[in-house]
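Reviewing the structure listed below.
With one protein chain removed, the remaining protein chains of the complex are shown where they sit.
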Amino acid sequence: MNFASDNCSGAHPSVIAGLAAANDGHVASYGADRLTRAAADRVREVLDAPEAEVMFVATGTAANVISLSAVTQPWQRIFCHEEAHIETSECGAPEMFTGGAKLTLIPGEGAVMDADALEHAASFWAGEGLGGGQPGAVSITNSTEWGRVWTPDMVAEISAVARQHKLALHMDGARFANAVVGTGADPADLTHRAGVDLLSFGGTKNGALGVEAVVAFDGEHAERLAFMRKRSGHLLSKHRYLSAQFHALLEDGLWLRLAANANDMATRLARGLEDIEGARLAQPVESSQVFAVLPVDAEDRARAAGATFNRWASIGEDTDEEVTLRFVCSWSTTPEEVDRLIEALRG
Amino acid sequence: MNFASDNCSGAHPSVIAGLAAANDGHVASYGADRLTRAAADRVREVLDAPEAEVMFVATGTAANVISLSAVTQPWQRIFCHEEAHIETSECGAPEMFTGGAKLTLIPGEGAVMDADALEHAASFWAGEGLGGGQPGAVSITNSTEWGRVWTPDMVAEISAVARQHKLALHMDGARFANAVVGTGADPADLTHRAGVDLLSFGGTKNGALGVEAVVAFDGEHAERLAFMRKRSGHLLSKHRYLSAQFHALLEDGLWLRLAANANDMATRLARGLEDIEGARLAQPVESSQVFAVLPVDAEDRARAAGATFNRWASIGEDTDEEVTLRFVCSWSTTPEEVDRLIEALRG
Amino acid sequence: MNFASDNCSGAHPSVIAGLAAANDGHVASYGADRLTRAAADRVREVLDAPEAEVMFVATGTAANVISLSAVTQPWQRIFCHEEAHIETSECGAPEMFTGGAKLTLIPGEGAVMDADALEHAASFWAGEGLGGGQPGAVSITNSTEWGRVWTPDMVAEISAVARQHKLALHMDGARFANAVVGTGADPADLTHRAGVDLLSFGGTKNGALGVEAVVAFDGEHAERLAFMRKRSGHLLSKHRYLSAQFHALLEDGLWLRLAANANDMATRLARGLEDIEGARLAQPVESSQVFAVLPVDAEDRARAAGATFNRWASIGEDTDEEVTLRFVCSWSTTPEEVDRLIEALRG
Partner (left out) sequence: MNFASDNCSGAHPSVIAGLAAANDGHVASYGADRLTRAAADRVREVLDAPEAEVMFVATGTAANVISLSAVTQPWQRIFCHEEAHIETSECGAPEMFTGGAKLTLIPGEGAVMDADALEHAASFWAGEGLGGGQPGAVSITNSTEWGRVWTPDMVAEISAVARQHKLALHMDGARFANAVVGTGADPADLTHRAGVDLLSFGGTKNGALGVEAVVAFDGEHAERLAFMRKRSGHLLSKHRYLSAQFHALLEDGLWLRLAANANDMATRLARGLEDIEGARLAQPVESSQVFAVLPVDAEDRARAAGATFNRWASIGEDTDEEVTLRFVCSWSTTPEEVDRLIEALRG
């Protein structure tokens, strides 16, 4: 009953098998091997983006901040949601990689950036001259830090604002597969066709050991990305072992089946909560995460039964007799685990 | 009738005279000259801080960010007001000099940081572990970006929060003299005795050509400050010409007389506005700046009469038939100028 | 016949097996799992350093520059050899992670830093005051970029200079195992007992997929290291898969057996070269790399036979009819491969 995070789950057996199969003799290092090309081709294929630059790295933070560093000047502002992972959980990595660009925080329900608020902020800072810190990029997360999803239309609305202000648009897709499944959208419609310039395409939380793809839909960023990956120590020498993971995930739609399991389990959990006295969802469940307000009693019971999960609160939202809890489902979560959790919560 | 900024005003004749007097033959460079020692001694004296480290630089941004760089790690957060100059007007200099520390914005009326909000934010981020970006420092501005003043008690309240969280406390005193005059407080009571660790002591806006003092009340920061000043190109070689300015300003209380004039003129202007139909103060006038909401008509009349000043709005505060205007008085503003402005506004 | 680099070799089967075994259910993420503790304990054990801080990362560059960032101020100099990997092959990562510290290059035969030259440079820059860039750290590579090894005595000689100037001493041990085998020294004698403060302990080139350990013998650096790893995107969430690799390598001395094979193969190759007309060693062979000057004809023959390897030249050492070639042996190089290479070279 581990609902603490999808990065507590293991790797899918196909990924391990892919690694083992890749362990075959000598090959060129630093990504100049055949498997890396094949894996990158699969990424381009599922995104219907034959011209995209694809680069693999081992962490989501690396994918996010290398992406942002390619499109932001040190004196610019990156607009992101107040609760964006790049603001709350990356220890200043965006600032480090961009050479000191500022994150400017935009509100929005469910960690979905509000387009009007973005428009307002971008216009304001664009007018502030040299000292203000000029608008440079926008970063959104799909699915969001509160488990919500951006649909193609929602992305298009943000990208219209971004384009008007000449801002690059980055999507943190640490849980991109869950967003694809959650929206039912085509991956291309959810990204470049809706105006996304750079995608952090997550593999780790979706059944890999540790791999994310930086996808630059516009090839012009390739050089900066390559230098930044190298310079930040994120170009793995025995690169085939990164590539093998993505290669396995994208084979025959495995990545979508794994994400579908996570999303389904979240839905199952959400339904189960309906019958629990005093429980309510803090957010609609649209992907793999369930945020629920529950009586402290229920929390205690679940912990006593051995479930792991985290309390979750934005800044300013203190809890009292009630607590907001986050339950993350993963590719490996089972219906039995979900049912046991519900039982424990119900008491 | 220039009310655009106190940095549009010139230098006081005594400062020019001090410069000319300093222009006497060869002296040691890089601050190893007698006049620099004498000027630093005067700073220590007016602040009653005999052990303080004092360093002169040519700009307020330099003073602020060199100060902050000495007490902040790259992975930390600096708490400042939403409208702090270091956030809105320094083009990311704090991020550049600290190696990427984050500014975390705290609300508060009149650009005075709210102590409870600081306590809340510091506690929150302290609990967020490695990824969160740990609290590192607090920066407040006195007098504030909206012309308000921090009294010793207000500073002490913030410093209590800072101390509890082991945060260094920096005061941006670009208009420190105006705050001293506005509060009537002893400069020592307003700074180190109330818990301030580092002060940017402004000279430029108070009648100098361009000089600010970095004052570190705790000598332990001296080494970092010295390296950072050098490394950022802010150690002037013919240093006597910076020092001469401060030396002149601090002679016989000139700095306070100059600030008193600016504050008096602001008060005179505020009183004059009372009689203008449709005018109201946007903020109480406590130092040298007047923020007033006025009919667009009045604005037009004043501009037609040749007055210069700026519209002023926080993010989100759009104006319509009414505008928020900022009028900055300086050491050289005359009662006649103020009266002519009032007349023009009144129509 | 791949002698291009030991990072072209695969992973040892025990490492893959270790990974698969680690793939067992949910565990705590970000290194808070049992396997990570066990792997770190093994590192401490082989180094006889029970108090050491041990952190795993996925690349050698990350290990090097996170280490250096913990002991260097942005305004300092890091002394390294002219041909040190951190200078020639990391795309400025040391500068990025330290916030701009300078690499100051020291000569020395075989990429072994000359102790007198270090003493001279450290004294010189220590005397250059604020502007000069003060000495901060020393980094040496063992085994070196030219395949030479540092013995405990040699390390002690450098560390004596370092200590006198209060410089932290870092050892880039991307091929540390090869140095241990090549010197026959105890790993502790080669590092902390000889004055090394920080070790990048390489796993990747010695049979792992991609893992290096940052080892800080002095626990005081733990906090900076942890923040820098997180901030640079190098803290892997599913951390067990890094740890499992080191855990497998250090089991029952596997790491030393693997390195011994590489070193033995290099010796075998060196001997074979003795009989080749016009061939000579460019450097004594002391670990796993062979640098040899060979007629261009021999090179052509070897390439025609399918061997891969690189030309190698320092700055300034151009080649003509003769070429300097680098042959890197690895844990998986076989005697047959070596013999075939020799045969091909001989013609």
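Chains here go by letter, A, B and C, matching the order in which they are written, and residues are numbered from 1 within each.
Criterion: a contact is a pair of C-beta atoms (placed from the backbone, for glycine too) under 8 Å apart; a residue touches a chain by one contact, two chains touch by 3 or more.
As the structure is a prediction and not an experimental result, all values here were calculated from the model.
Enquirer: Can you pull out the displayed chains that the omitted chain is in contact with?
Expert: Every shown chain touched by the left-out chain: A, B, C.
Enquirer: Among C:G100, C:P152, C:P295 or C:G347, which residue is in touch with the absent chain?
Expert: Among C:G100, C:P152, C:P295 or C:G347, only C:G100 touches the chain that is not shown.
Enquirer: For the chain left out of this view, which of A:L235, A:V290, A:L325 or A:L341 touches it?
Expert: Of these options, the touching residue for the absent chain is A:L235.
Enquirer: Where the complex has a chain not shown, which of C:D24, C:E45, C:E109 or C:E128 is the residue touching it?
Expert: C:E128
Enquirer: For a quick check of understanding: of B:A40, B:V161 or B:L236, which residue touches the chain that isn't displayed?
Expert: Looking across B:A40, B:V161 or B:L236, the contact with the absent chain belongs to B:L236.
Enquirer: Provide the residue numbers of chain B that touch the chain removed from this figure.
Expert: Touch set of chain B with respect to the missing chain: 2, 4-5, 7-11, 13, 16, 19-20, 23-30, 57-62, 64-66, 90-93, 96-97, 204-205, 209-210, 227, 230-238, 241-242, 308, 332.
Enquirer: For chain C, which positions touch the chain that isn't shown here?
Expert: 74-76, 88-92, 95-96, 99-103, 105, 120-121, 124, 128, 130-133, 315-316
Enquirer: Which chain A residues would touch the chain omitted from the figure, given the whole complex?
Expert: Listed in rising order, the touching residues are 30, 73-75, 99, 130-131, 134, 224, 226-228, 230-231, 235.
Keep this in mind: only the chains that are shown with their structure count from here on.
Enquirer: Degrees of rotation, nearest 5, to put the Cα trace of chain A on chain C?
Expert: 180
Enquirer: Provide the C-alpha centroid distance between chain B and chain C, rounded to the nearest whole angstrom.
Expert: The computed centroid separation for chain B versus chain C comes out at 51 Å.
Enquirer: For chain A and chain C, what's the span in angstrom between their mean Cα positions?
Expert: Roughly 34 Å, centre to centre.
Enquirer: Let me have the rounded angstrom distance from the C-alpha centre of chain A over to the C-alpha centre of chain B, please.
Expert: Whole-Å distance between the two chain centres: 41.
Enquirer: Hunt down the residues of chain B that sit against at least two other chains at once, touch-wise.
Expert: Answer for chain B, listing residues that touch two or more other chains: 74-75, 99, 130-131.
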